[in-house]
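Left out: one protein chain. Kept in place: all the others.
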Amino acid sequence: MESLLAGCIGFLTACGVFLLLRGRTFPVVVGLTMLAYAVNLFLFSSGRLTLQGAAVLGTTEHYADPLPQALVLTAIVIGFAMTAYLVILAIRARADLGNDHVDGKLPGNQMSRKESR
Amino acid sequence: MTLLWILLLPLLGTLVPLLTANWRRSACAMATAIPPAFALMILLYHASAVFAGESLRYSLAWIPLLGLDISIRLDGLAFLFSLLILGIGLLIILYARYYLSEQDSMPRFYAYLMLFMTAMMGIVLSNNILQLWFFWELTSISSFLLISYWWHKSEARRGARMALTVTGAGGLCLLAALLLLGQVTGSYDLDVILASGAVIQQHSWYPLILVLFLLGCFTKSAQFPFHFWLPNAMAAPTPVSAYLHSATMVKAGIFLLARFYPAMAGTDLWFLLVSLTGLTTLLVGAYLALFKHDLKGLLAYSTISHLGLITLLFGMGTDLAAVAGVFHIINHATFKASLFMAAGIIDHESGSRDMRKLNGLWHFMPITATLAMVAAAAMAGVPLLNGFLSKEMFFVETLQQHLLGSLSWIIPVLATIAGIFSVAYSMRFIHDVFFNGKPKGLTKTPHEPPRYMRMPVEVLVVLCILVGVAPGYIVGDLLHAASLAVLGTDVPEYSLAIWHGFNVALLMSIVALAGGALIYVNRKHLFDFQNTLPGVDAITTFEAAMKLLAKRCQQIYGWLDNGSLQRYLVFLLMAIVVLAGLPLLQLDTLFGGRPELPVDAVNAAGAAMLLISAFATVVFHRQRVVALLMISVVGLMVSIAFTRFSAPDLALTQLSVEVVTIILLMLALFFLPHKTPKQSSPTRVIRDIGLASMVGVVIGSISYAIMTRPFNTISDYFLANSKTGGGGTNVVNVILVDFRGFDTFGEIAVLGIASLGIFKLLTRIPVFKPSSDGEGRPWALERHPVLLATVSQSLLPLALMVSVFIFFRGHNLPGGGFIAGLVTAVALILQYIAHGVEWVKSRMNVEYQRVVAVGLMVALVTGVASWVFGKPFLTSWFDYFDIPILGKIELASAIAFDAGVYITVVGSTLLILASLGKMTTSHRPVHTEGI
Amino acid sequence: MSHLIIAPILLPILTAILIMLPPIHYSPMRRRWVSMVSTVILLILTGCLLWQTQTDGIAFYALGNWQPPYGIILVADIFSVSMVCLTSFLALGAICYGSAGEDEKGSFFHPLFQFQLMGINGAFLTGDLFNLFVFFEVLLIASYGLLVHAGGKNKTKAAVHYVVLNLAGSAVFLFSLGILYGTLGTLNIADMAVQVAKLPPENLMLVKSGGLLLLIVFALKAALLPLQFWLPATYSAASPPVAALFAVMTKIGIYALLRVYTTIFGEQAGPLAGIASDWLWPLGLATIMLGAIGVLASQDLRKLVANLVIISVGTLVTLVAIENSAATSAVMYYTIHSTLVCGALFLLADVIGAQRGKAGDRLVPGRRMAQPALLGTLFMVAAVTVAGLPPLSGFVGKLMILQAAGTPSQQLLLWTIVLISSLMVLIGLSRAGSVLFWRVSGNEAGPERVLPLQAFALTWLLLAAPLMVVFAGPLTELSFAAAEQMRDIQTSITIILGDAASVGEQP
Amino acid sequence: MQNWIEWAVAFFLLLGGSFVLIGSIGLTRMPDFFMRLHGPTKATTLGMGGILLGSIFYFSLQQSVSVNELLITIFLLITAPISAHML
Amino acid sequence: MLNQVIFLVFGMISLALLLNLWRLLIGPSLPDRILALDTMFINSIALIILYGLLMGSPLYFEAALLIAMLGFVSTVAVCKFLLRGDIIE
Partner (left out) sequence: MRVTPRFSWLPTPYRSVLLLLVWLLLNQSIEVVHLFFGTILALVIPWISAKFRDPQPLIERPFLALRYILRVFGDIVTANAQVAILILGPQRKLNPAFVRIPLDLQHDLPITILASTVSMTPGTVSADVYPCHDTEPDAKEITQRWLLIHVLNLEDEAELIATIKSRYEAPLKEIFQC
């Protein structure tokens, strides 16, 4: 199971990184979201995997490590706040700069066919 | 203590002109003169002691840890230089009063001048080499200010910057040298360093130290090849030149040579570097001086050559040479200062410094002319004037050195040649200006200067004569004391007689005088020859060099930073691969021995779905809506994974955040293109895939390595104390609101801040409303479908009920304020979606940022409340109460804190989503604060 | 235990909340004054805290009364508290400047500013690695908000880069947290130091990769080559008071580097001791050179100042790489000095630009200034300070740096780079100054004047330059004390975790 | 008695599972969009109902009677048609 | 006996989910994909309930409840986007 999860984490990271390296704001947002999933799973897995061990006292005899869960919870919330900000920033950039490229200007070869608004 | 005042008075003097700025000019000048005058008096008061060979000290701790103390040492050398600095300084103050015109700001000038004087005094008086460097750099700065005094003139600006750059560079070298000296001798105290010459010269760093040290001296003293800044510094007002370039600044380097003579001198390297540099400078300066048509230019080059002379003397390394050097310092200061001032007078009264225009001024300003001629004669080394004496000593020394072994005879010959040229340019200064026919094309008719403007010149010229006639009486003690200070040991026998009998040195002088006359008479041919040579203008070269430097820097910078985010990210990701990857190579096995859990079909299916949907997200990333659907599947699978691995709280949170995120992105997509154009080149795509997979591999392997390693953690403590100490059975929630409540506190702060920032972003945004979606279909007409409207209304109370339930059970079972808050927020957002802004606003008109503030306040107050019980911030409290009918009920402060979380989450989420939603309506967010 | 330690975190957030609520929310004047007064109080409180720390030594504040290593703690040692003091000192200047009218150019200036203060102070004070992450996020999200204050294309463009890079950085931070927790089983920095000391060999390399990932995070915050590219655009685009406050943000990265690599990976860490230095040393030197090149390449004053910030970062990182007390104390003094002067320069660039009409702060001939004497003097002071020339604070910093160098080879390299770079800075600044102040076209000056609050802010920040020289003696002693304290890991661990905990024994 | 409940649980679970599956098959198999709409909207409701009943019985046999799964059914009954309708 | 049944049903639901994912991937139209996603949400409720059964703990009930409540909202949001582009107006 561990290998499976590790593989998923690695793959999610890779996908996230690939999208992160795209030129437009929206794919970057998606990429960061994907990366956030990977990060959360990674951080979660640092407490090792436990089946049937929810950290609620009295429900089982061996508990999962509750601390990483709490950390991931915080991370999820913060990640949401950050993503939200980035999304709105992307809108603002599109409105201010006339395109949704991360550098605010379309690369040379694209200048000719500037996207219509 | 009085010693300190010698330094402090000029410092205070910098304030005087500023304070007396709106007094009458003379009054201001007078007031400015007072502090240095007092300083001079104090100095003279110590004269007897100094002449007796004592060296007075005063020291005061400043930065002991750096070995930088305020430490003063007044010995013969310091006394001599202080005398020059203060004495000539006073004359300059008087002179400048008349030189400066009405529109020049005199207070500013005097302030700079006094600052410079302070710096010079600091150098010559300091007994701590770091302090010495402190004042050394201060001279560079203050001279920059003085040279650029007429900043509206471009040559003044350039000259100043050039001087600053050259001397600044030198200063840095000097700093290095001094610090190394400090490390070698273990002290920055001058006494120690001068005492440990042997140690220094034996040390392996000596050559490095010496070179750096000499770079410092030579740049300051305009020694070849660093001489070029001095002539360009002549753009300064003449008083400045008279002060800086005769007596003080340029002498600082010489002073350093003299000061460190015991510590540094005496080695072959020293001889070689110092004397040869001096010799070259002597010749070059003397030769070039002759061809300058600008009076000050001529004086500048003559200064260079005389500085070379002194350097050469110190380079020879014999005690007598050193004495001669000290003596020439005095003489050069006097006649050169007077010459500069004379030149200034001529410039001031005739409106020109060009010797081709200036002719026959004898008829217009006889007195000034006489004074100038005497001084010039002294410069030329005419007998009965001070210049003659030191030059004689110089010639004698050149005859006695054996630096170049069998070729040592070259030096006296070259010295004589230099003497010839110096006679020649001195003659030119006299003849070409005061005689040689009538003035040509002067703007105004020359006349004598005001009485007191000439006085400084008179004083100095008288000194030249007196020293020349009766050296022993006038400067004997001073010279002796100074030489003693330089040599450290006892001073050799030397006589200051005017007549040493007929000897080779005298012959050399005669040759020089005769030859000089000869050359000057036939200067025509020489000038022609000189004009054939390509002339290099230092200033344009310098400016060009600076421009080139800037250009190169811009090229390098532009090449490094192309302003592309992708490149920056690539650097970041490569860093991850390298820094996290390299250690893995040294890890012999990933598997850490902890047995793996079995894989069952269902998990495999889940993993498969996760991977497929993730991959699909990448594949479809250009069709943005589809990508969105795909990634929400990823999110769903992740939360299912959380459920699978016993993290119900995480699953709940992930799910609810998921929904909010989708709504957010859907809202956002309306303002963004729905499709991403194909952009990246195949090579770029391949590179990215490569990088991405490398990062993925590294992260994946690390996570596997960690998961399969046994470990022990602090979590057992939380499991043990959750119920007893935190009053809750859901350990995760207890950690969030109690054990690590402070994290949650920060977390909700982040959420709140984000919502504020988003509101800020949305205010004054230029918006636009696409009339159709990506495919170009016109939008459906129906705004709010009936069914949705009705159902959403009946759903709201249910949702509220559920969120209350989730909130309260959070402490003991999965749930809590955050999730409850999101449920409430989503239910309310559903109302916006189903009925529109108008409808909701008419029913619930709240400013959500207030809600955020209230939520944070609740959390904050809950935390601070524990202070009342003398407990730290966020210390929790809980207890169980028996209420008659209802039974046992738990009350916990954590619940209040969680309420803060709940309110903040609701407020922030609504502020974010609603503000964005309102963009297309008449209720757009605007910056309404400044009511 | 004294609640003074947490005051620098709670006071700003309280202020922010109050400013968002009626009745203060309604009038700009109220918002300003509340913000300024609160910052003054903050300065006083941090001053008291510094005094207390200096007299009583290291103290920690266990939040929720959960003792370390289980609960989150704030640690007050001389270094961290001095940084907090520095922050509030700088903040006061920036807020006063902002209150001269800049703050009304957008929503929520003061709340965001106070939140940012909360984040910065928290990051300096916390003794828990995950809590450090949280406070990083607090100060980052606040900085995102502040960066776009007063709007404009450049701000938006810079913000996109800044935000995306930092989000990636946060991801890296979480990765490394996961690794460190998964191997050390704790989050408390002191406890991590203990655990690292008794680490089983098979986990060494994992911990190393985790520790080095942290390096990326902090290097990004500190703007260390090759992760510094975001800085010039961001800082030069930001609204002046914001840029001034940002001057301290890079220093947080430096502080974190110092804290983590001297405590967790200090001498006790055995094979992992000083894992970062091999990277920090060359990168730091390279950063200095790059900054110097940038200074000469800059076309406008803001960019130039931004590059000065980069130079200071490089210098500090290089010092961090030299692991001795002299270097650490140099870090402290130089941080204070460079932060304040760079902050002042950002503000100065604004007023200069305002008075030069449409030439702005670009290095081209421009309109005559209305107050050349005032601005010229201020610029001169700032330039001399930042160039490291006597008689202002820069030269003390430079002396400390040059004296801190470790081995002769290090010394040679460091001295060469530092001296060359300072020559380049001297050239760049003299060029900039002479163009800005002396190459004037036309005679009539514009109507713009320096407002009283702006003048106060500028003098407030620049006053530090002479004062730091006059009181250089005590200040250097303070920083040496701070350095000693920070490097004496065993003592701080004993204070935090009790006598039982020790980093001595190996498994 | 025990046994009886177990059988019931098994029955309901299987019923629900198969209906869920059928619904999804319909979603995959049907030729045009509106026909695909039928599968999920109904099959899933009953399928879910089945599974939820199963779980109700199961937990009732575990501990005290557990009926809160009914809530989910309620929600689904309210919401499922809307999504169908909106499309 | 019960466990086998549970695993059998697990299989069925996983299969159903995979079928939904398939529809989600092939589309063709956007509404198809949305429908598929909505169905996935509902099916995953079943999955979670089954987990609850398997682990014999009611802790996962809320997760299911939440999906039932909120999954619908996200579907509505996407539909609204499809219909009007502007979700909140």
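Every chain is named by a letter (A, B, C, D and E) in the order it is written, and numbering of its residues begins at 1.
The definition used in the following text is that a residue touches a chain if its C-beta (ideal position, glycine included) is under 8 Å from a C-beta of that chain, and two chains touch if they have at least 3 such contacts.
Worth saying up front: this structure is predicted, and the values here are computed from it rather than measured.
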*Please work out which displayed chains the absent chain touches and list them by label.*
B, D
*For the chain that's not shown, point to the residue among B:M1, B:L407 or B:I885 touching it.*
B:I885
_Sole residue of D:A10, D:L52 or D:L71 that reaches the chain not shown, by the stated touch rule_ = D:L71
_Suppose we count only contacts with the excluded chain; which residues of chain B make the list?_
781-787, 789-791, 793-794, 796-798, 800-802, 804-805, 831, 840, 843-844, 885-887, 889
_Absent-chain interface as seen on chain D, which is shown_ = 19, 22-23, 25-26, 29-32, 34-35, 37-39, 41-43, 45-46, 64, 66-68, 70-71, 74, 77-78, 80-82, 84-85
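The criterion applied here is as follows: only the chains that are shown with their structure count from here on.
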_Under the document's definition of touching, what chains do chain B and chain D have as common neighbours?_
E
_What's the minimum number of touch steps needed to get from chain B to chain C?_
1
*Middle chain, criterion being Cα centroid separation*: C
_Chain whose average C-alpha position is farthest from chain A's own_ = B
_Can you compute the centre-to-centre distance for chain C and chain E, using the mean CA position of each chain? Integer Å is fine._
48
*Specify, in ascending order, the residues of chain E that touch 2 or more different other chains.*
15, 17, 34, 59, 65, 69, 76, 80, 83
*Which residues belonging to chain D are in contact with no fewer than two other chains?*
75, 79, 82, 86
*Using the touch rule from the top of the page, what pairs of chains touch, sorted by label?*
A-B, A-C, A-E, B-C, B-D, B-E, D-E
*Which part of chain C faces chain B closely enough to touch in the complex?*
1, 3, 6, 10, 13-14, 17, 20-22, 25-28, 31, 61-66, 69-72, 104, 106-108, 111-112, 115, 118, 122, 130-131, 134-135, 137-138, 141-142, 144-145, 148-149, 151, 160-161, 164-165, 168-169, 172, 175, 178-179, 181-183, 185-187, 191, 202-203, 205-206, 208-210, 212-213, 215-216, 219-220, 226-227, 229-230, 232-233, 279, 290, 293-294, 296-297, 384, 389-391, 395-396, 398-400, 402-403, 415, 419, 422-423, 426-427, 430-431, 434, 437-439, 472-473, 476-477, 480
*State the interface residues of chain D toward chain B in the complex, per the touch definition above.*
75, 78-79, 81-82, 85-86
*chain B - residues contacting chain E, complex*: 601-602, 605-606, 608-609, 612-613, 616, 625-626, 628-630, 632-633, 636, 639-640, 643-644, 648, 651-652, 655-656, 658-659, 662-663, 666-667, 669-670, 769-770, 772-773, 779-780, 782-783, 788, 795, 798-799, 802, 806, 813-815, 819, 823, 826, 829-830, 832-834, 836-837, 913-914, 916-918, 920-921
